[in-house]
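One protein chain omitted, others in place.
Take a look at chain A:
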Amino acid sequence: MAAVWRAKVPPNSANLEEARKRVFDFFKLACRSLPKVMDIYNLDDVATISQLRSTIASQLRKNAHIKDPKVIDMLIFKGMEELENIVEHSKQRHHMIGQYVVGHHGLVQEMGTKEQGLSPFLKNFYKSNYL
């Protein structure tokens, strides 16, 4: 939580243009801290810098439809907070792997259409030994 107390809330962005610039600054800042993140969380064997970079980009793009500068400011603030937490090693390795390496779909791969036509036995077999 220390990061939160220290964080200076910058004045609101005057217009969309300024908010947009701040987003790019934030992205650059995050990308610059990636080597350190790789180092402190020992992520070399599970991810590369470019993978993490595209994860960050995709998280930003998820909010691409937002046009209100105030909302963008707020999201940048939250992103900043998260970034500081990460860089200060306030998180642990499995948080990083869970949130940014494996992603939200988790370890269970969606079988989708492949599941069709399998017997209930085989479906259970793929899930666990105890079904």
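Please note the rule applied: a residue touches a chain if its C-beta (ideal position, glycine included) is under 8 Å from a C-beta of that chain, and two chains touch if they have at least 3 such contacts; residues count from 1.
Note that contacts and distances are computed from a predicted model.
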Identity of the absent chain, which is to be given by its UniProt protein name, from "Methyltransferase small domain-containing protein", "Actin-related protein 10", "NADH dehydrogenase [ubiquinone] iron-sulfur protein 1, mitochondrial" or "Trm112p-domain-containing protein": "NADH dehydrogenase [ubiquinone] iron-sulfur protein 1, mitochondrial"
Residue among A:Asn15, A:Gln116 or A:Asn129 touching the omitted chain: A:Asn129
Interface residues of chain A (partner: the chain not displayed): 109, 111, 114, 118-122, 125-126, 129-130
